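Input: one structure, supplied below.
Only one protein chain is missing; all other protein chains are in place.
Showing subunit A:
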Amino acid sequence: MNKNKWMFLAVGGAAIITVLVTALLVNIFERKSEEKNPFYRVVEITDDIDDPAIWGKNFPHQYDSYLKTADMTRTKYGGSEAFPHIPTDKDPRDVVSAQKLDEDPRLKIMWAGYAFSKDFREERGHAYMLVDQIFTERQNVAKQPGTCLNCHASTYLLYKKLGDGDITKGFEEMGKIPYKDIVHSVQHPVSCIDCHDPSTMSLRITRPAFMEGIKLVKAQQGIKEYDVNKMASRQEMRSFVCGQCHVEYFFKGEEKRLTYPWGKGLKADQIMEYYKENGFKDWVHALTGAEVLKAQHPEFEMFNQGTHARAGVACVDCHMPYQRVGAMKVTDHQVRSPLLNINKACQTCHNVPEAELKARVETIQDRHTSLRDVAFDALVDYINDLKEFKDEKNPSETLMKARALQKEAQFLFDFVEAENSSGFHAPQEAARILGLSIEKVREGQKLVASLRAKKVAGK
C-alpha cells in the first residue's frame, strides 16, 4: 500500500515536470521563431491596396496598435476627452471632443468672420481624422476644396486614379474638385500605404506637397534637386512621414494647390515674411477689416527648432516608440502623446523616474500656457482697439499699417496656438514667437494712439 502511494506520487510528479519542461521548450521555440520571422506573409500586399485591415493580416501587432488611435485620453494640456453628442442628419457622430471655442472664447474674437470661429474642437486620434473633418460645422459655413483631403484621408490611391498613375498629377486634380464632390472617393483615414512601401515596408513619402516643400528647405542648406524618397536618411524619414501633414500650409492660386510656405525657412517669422512677399491672406477679419491669416498645425516646423530635433531624435521615437511583443520589436502605431507612455517614449534616453519626467514636461507647458495667455490678451486687446476704425471708407496709410500689424501679431500667436505640443516641442522658440507677437501688438497700439489723436483733432 505504501509502495503504491509512492509510485503514484512519482508518476504524477514526473508527469507534472514533463508538462512544465515541455511548456518551457515550446515557449523557447516560439521566441526563437518569433525572432527569425518578424512577420508572416498571409496575403500579398500591392501598391493598390489601401485597406489597413488587409495590411493588418501580415502585420497584426502594428495593426492592433493602429486601431487604438480611436482611444480618447487627456493629458494636462492636450489629448481629447469623449463627450456624448446627439446624432443629427448633418452630424451623425455620437461622440465628439471638447469644443475649444467654449473653453476659450478669445478664439472666436481672433477668428471672427472665419469658419474656425464656428467650430473648433480638440484634436482627436488619427482614427477620427476623416469623420471629424466631414462633420465639422465648418463644412456648412464655408465651401472647402478637395485639397483638404490631402491630410485627412488616405489619398494615395485616389492620386493614382486621378493622375493615371502619376501621383503629382492626381494631387493637382484632387485639389480642383470641391470637397463635397470628392470626399466619397476616399474610404480610410491615414493608412499603411501613405507611409510605407508595400514591397519593402520601408518608409516613403506619398504627399507631393511635402516633396516640394522639403526640396525648398534642403535647397537653403545647399542641397540641390533634393528627392526625398531617394536621399533622405532612415532617421529623417521617421520625421518626414509625419511632416507630410503636421505642418503650416496654404492653398496656392485658383488650383488650390497645397503648398508649404518654406521658401524662406521653417520658423514662424520666416514663414510670415514669405506670406508677406506673396501678399497672401486667408480672410478679412469681421471685427477690424484687416486681411489676416490662419496658422495651421506646424508641429514639424516647431519640432525642428527644439533640442530633441537637434539631438537627432525623430517624431516616431517619442510618439510611436518601440514596444516589445515576445522576442519582436514592434513600432507602436498608436500615435499619441508621449505623456501617456513615458517609460517607452522618454525613459529610453532619459534615465530619470517617470514622475520627474512628467513634472518637467508639465513645468514647460505651464510656463508656456501662462505666456500664451499674456500674448492672447494683448492680441484681443488690439483687435478691440482696431474695431473702431473698421468702417473707414478711405483707410489712411497708418491704419493700413496698423491692420498689417494685426495680421502679423495674429499669425505669430496662432502659429504657437495651433501647434499641438503646448510649447514642448521648442519652448524657447515658442516664447520667442509669442514675444514677437506681443511686440507687434505694442507697435500697433502706438499707431492706434496716433489715429485716435488725429480723429480728435479732426473733430
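FYI, a residue touches a chain if its C-beta (ideal position, glycine included) is under 8 Å from a C-beta of that chain, and two chains touch if they have at least 3 such contacts; residues count from 1.
Methods note: contacts and distances are computed from a predicted model.
**Student:** Using the UniProt record as the reference, specify the protein name of the hidden chain from among "Iron chelate uptake ABC transporter family permease subunit", "Alpha-E domain-containing protein", "Cytochrome c-type protein" or "NADPH-dependent 2,4-dienoyl-CoA reductase/sulfur reductase-like enzyme".
**Tutor:** Of the names offered in "Iron chelate uptake ABC transporter family permease subunit", "Alpha-E domain-containing protein", "Cytochrome c-type protein" or "NADPH-dependent 2,4-dienoyl-CoA reductase/sulfur reductase-like enzyme", the absent chain's UniProt record gives "Cytochrome c-type protein".
**Student:** Thinking of the whole complex, not just what is shown, which of A:Ser185, A:Asn229 or A:Gln347 touches the missing chain?
**Tutor:** Looking across A:Ser185, A:Asn229 or A:Gln347, the contact with the absent chain belongs to A:Gln347.
**Student:** Which listed residue (A:Thr18, A:Ser233 or A:Gln428) would be found touching the missing chain in the intact complex?
**Tutor:** A:Thr18
**Student:** Can you name the residues of subunit A that touch the chain not displayed here?
**Tutor:** These residues touch the chain not displayed: 3, 7, 10-11, 14-15, 17-18, 21-22, 24-25, 27-29, 31, 34-35, 323-324, 326-327, 343-344, 347-348, 351.
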